[in-house]
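Here you go, one structure.
For this depiction, one protein chain was excluded, whereas all remaining protein chains were kept in their positions.
Showing chain A:
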């Protein structure tokens, strides 16, 4: 693989990590925020609005982090590493509370 091809593949990988992986992570964080707010006794409309409003900034921050990561592989690791605990926590909380 020439360096140019490698550079392009790494760029595509990074774009997928930022756009797709970042969106997934944002959704997971938003859902976790909702469940935590509900568990804290916040009314349902407020518990839905706050994560939705925050999600745009969270998504932007994730994409910026992905494009600043030293390599595409590290970016993927960051996304996966952050998604996993959030997803696990979600599963635990959702079993206990529900909408």
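Assume contacts are C-beta pairs under 8 Å (C-beta built on N, C-alpha and C of every residue); 3 or more make two chains touch, one makes a residue touch a chain; residues count from 1.
One rule holds for everything that comes next: contacts and distances are computed from a predicted model.
Visitor: Given the options "Lipoprotein-releasing system ATP-binding protein LolD", "Alkylation response protein AidB-like acyl-CoA dehydrogenase", "Transcriptional activator protein EsaR" or "PepSY domain-containing protein", which would UniProt use as the protein name of the unshown chain?
Guide: Looking only at the record, the undisplayed chain corresponds to "PepSY domain-containing protein".
Visitor: Touching the hidden chain in the complete assembly: which of A:16, A:49 or A:89 does that?
Guide: Candidates A:16, A:49 or A:89; residue touching the omitted chain: A:49.
Visitor: By the contact criterion defined above, which parts of chain A meet the unshown chain? Give residue numbers in ascending order.
Guide: Interface with the chain not displayed, on the chain A side: 11, 14, 26-28, 30-31, 33-35, 42-53, 55-56, 59-60, 63-64, 67-71, 94, 99.
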